[in-house]
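Shown here: the complex without one of its protein chains, the others still in place.
By letter and in written order, the chains are A, B and C; residue numbering begins at 1 in each of them.
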Amino acid sequence: MTTQPTPPPAAPATAPPTEWVLTLSCPDRPGIVHAVSGMLAQHDGNITESQQFGDPSSGLFFMRVQVQSHASREELESALAAVAGRFEMSWRLDVVGRPVRTLVMVSRAAHCLVDLLYRERDQGLPIDVVGVVGNHPDLADIADFYGKPFHHVPVTAATKTEAEDRLRALVTELDVELVVLARYMQILSDELCRDLAGQVINIHHSFLPSFKGARPYAQAHDRGVKLIGATSHYVTGDLDEGPIIEQDVERVDHSRAVRDLVALGEDVERRTLARAVRWHAEHRVLLNGHRTVVFH
Amino acid sequence: MTTQPTPPPAAPATAPPTEWVLTLSCPDRPGIVHAVSGMLAQHDGNITESQQFGDPSSGLFFMRVQVQSHASREELESALAAVAGRFEMSWRLDVVGRPVRTLVMVSRAAHCLVDLLYRERDQGLPIDVVGVVGNHPDLADIADFYGKPFHHVPVTAATKTEAEDRLRALVTELDVELVVLARYMQILSDELCRDLAGQVINIHHSFLPSFKGARPYAQAHDRGVKLIGATSHYVTGDLDEGPIIEQDVERVDHSRAVRDLVALGEDVERRTLARAVRWHAEHRVLLNGHRTVVFH
Amino acid sequence: MTTQPTPPPAAPATAPPTEWVLTLSCPDRPGIVHAVSGMLAQHDGNITESQQFGDPSSGLFFMRVQVQSHASREELESALAAVAGRFEMSWRLDVVGRPVRTLVMVSRAAHCLVDLLYRERDQGLPIDVVGVVGNHPDLADIADFYGKPFHHVPVTAATKTEAEDRLRALVTELDVELVVLARYMQILSDELCRDLAGQVINIHHSFLPSFKGARPYAQAHDRGVKLIGATSHYVTGDLDEGPIIEQDVERVDHSRAVRDLVALGEDVERRTLARAVRWHAEHRVLLNGHRTVVFH
Partner (left out) sequence: MTTQPTPPPAAPATAPPTEWVLTLSCPDRPGIVHAVSGMLAQHDGNITESQQFGDPSSGLFFMRVQVQSHASREELESALAAVAGRFEMSWRLDVVGRPVRTLVMVSRAAHCLVDLLYRERDQGLPIDVVGVVGNHPDLADIADFYGKPFHHVPVTAATKTEAEDRLRALVTELDVELVVLARYMQILSDELCRDLAGQVINIHHSFLPSFKGARPYAQAHDRGVKLIGATSHYVTGDLDEGPIIEQDVERVDHSRAVRDLVALGEDVERRTLARAVRWHAEHRVLLNGHRTVVFH
């Protein structure tokens, strides 16, 4: 409809744009969205998905944006740094769908490992499991089947420090971004938890009421609960008390023996963990003190 | 607090049979089902629904039978007594669908009361609410609308004994079979709990993890839970620890304020309580120590 | 059927700001978020909640923003009109929490009406039910209890046009913004559906597989389904085929008689309808062709 010739595109603009995911948090105040969207507009960014949340109780603001742009990472990071400085932002920029380098830690129970590896291979879960660590050798065959290196790192009271050193070395050597405790039955040291804060996801059973002992399913059976559940959370020093990412439950009745509760518990554990890992890997989980904001 | 439903009139065999519901429990051993079904067959009984459960952990056997028969209550009770003696049974015989005489106790929150009265009137919940007791007068209008007598029984530290006496008197005068604590915010005395054992149903919120304080929804919000729940249970001396009848949950996310959690909590509380009351009134709940068997 | 909420009084900046909710949709292209957030920033707006969604399949962009500002409605509307012109936007501005003037239409079944009125009174559902219309008089007492005018508008083949005229008159006189068909068993004319497009919400049973006949619960029973459900949707000419707002299901088993399915169906219907009405009244539902975007 216009006689104006289309300006010749700059050479790189003919390539499809990259889709970026930007997550950020900062003290809440007017102008944040405008500043961020302005910066993205200056880089020819087309926002395809965006969510914000201002938490009245913590006074913090959270944002997740997916944006298509031809700008380079350096250009975007430089522009972001300027905005971030003005608003005291924590932020992170990544490419949508990039697999997160993940180390899975297991003991003897297979259900969570099988499910994660299946979902990576067949369901587009955006993780790249670069290794499986077991304090027992039992699950090596599953790792093998999916072509994943298995590291047997036994843990005893005497070797605990040595085992954690091995783990730290693996995290460094393999450039690990995420550690998943997939029914790993050992407690990490407080120091390791602090060093990997926000990068370790755990799954544990949960019940109404809750049971703290060594045989929780037996306790739940004894108490006659009608629901059993699971909670997936970031690990802090206080093992089962870190920020919650996802919870789910399964219904049971009086006819279930303890072994039935365990089997049903495995189902709810694996699906709860898989959701938490997916949302983390898609940069949908932001920390808000000891709570999470989950933009799913 | 006993309830003898009016015996059905002796009738010629051409009248439709009465449908009875028999519940029983006893130490598990061979021959129970055969003895009970034989006794029923001798009275021309046609079993329309039956469930049994033998609990390996308690060694007890539980049974619920619905049976059509022209036999009179006296004939059936006499025959049952003979079988019960052989097997050390506890048992109960009632007519299917007979409304259970129920006293509902409330404070200020309306959600459970509204729901129970609606279900009695419109949904065939087999209870007959013979009175509503409030320690505050706020809900009198709801009771009035449904044509139910409202008794304002204030409770203070000074009047607690007097209030319980009033409650006991109502239970006796009104021939009450079931007391429902529909968000009644007072704790019953241990003695009253014992006297009404198995006849008082309570509803309380429940969370993963659980919170014991005065403002549980604020605690749950502060902890960032992803599920809120409710538990309906029989009352024992230990208020929230009686045998569980039903539990349910509702999903929440980070954007929910405390008032949202309270509103969602009310929804899950009222439906959990309604199910527990229905199953009790249909004689589907049997006590198994501090657990329940629910034949639904 | 237009509704102009009373504009908040002009106030000095020291008064608390008004919290506005802005919803909009337009063809998706770069710069929308930046333009909207810039306009809001110019009016000292503090965004407290915001969600966006770009739909690749329809090419449309949707946005919902809650923003605190001292600007007047006139100022905001004028600024919005300028932005809207640039982007071909449909938009709507309202005050957060303002009750939506609602007309509820019923026949004989009480469950949805009881639930909506209870939630308006006790649960903060932001609607103001300005009238209840019944084609039967049965539910007048419930309307009375909640202090709502009840209009008996019988419908027969002969009086259908007249009845719709009455309905249109009520919508105008009462300044109705939303019509809820709360198990109203009459079909509205295509013309009325068009005139009230996007302002009428219906609830209907739904099953897997679906049944179209007159006695759907009997058909579902006959087919032996294990789930029964409900769908709440905007009404278009094609009665049960309008844009879906919410769906939910309830589990059933072989032992359920048709009357049990009906009772459980009522539970799932009322909670599904209540959610749809809440999300509509909070301006969380945007139309996307014959689909919806629900920002909950």
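What we mean here is this: contacts are C-beta pairs under 8 Å (C-beta built on N, C-alpha and C of every residue); 3 or more make two chains touch, one makes a residue touch a chain.
Since the model is a prediction, treat every value here as computed from it, not as a measurement.
S.K.: Considering the whole complex, which of A:34, A:111, A:183 or A:221 touches the chain not shown?
M.R.: Result: among the candidates, A:111 touches the missing chain.
S.K.: Just name the one of A:90, A:189 or A:255 that touches the chain not displayed here.
M.R.: Here the residue in touch with the unshown chain is A:255.
S.K.: If the hidden chain were put back, which residues of subunit B would touch it?
M.R.: 28-34, 37-38, 40-41, 44-54, 56
S.K.: Can you name the residues of subunit A that touch the chain not displayed here?
M.R.: 49, 110-111, 114, 118, 122-124, 141, 145, 255, 259, 263, 266-267, 271
S.K.: Even though one chain is hidden, which residues of subunit C still touch it in the full complex?
M.R.: 53, 55-57, 206-210, 221-227, 229, 231, 243-249, 253-255, 257, 288, 290-294
Throughout what follows, only the chains that are shown with their structure count from here on.
S.K.: Could you please state the distance in Å, as a whole number, between where the Cα atoms of subunit A are centred and where those of subunit C are centred?
M.R.: Distance between chain centres, rounded to whole Å: 36 Å.
S.K.: Hey, how far is the Cα centre of subunit A from the one of subunit B, in Å?
M.R.: Comparing mean C-alpha positions, subunit B is 43 Å from subunit A.
S.K.: Which subunit C residues reach two or more other chains?
M.R.: 49
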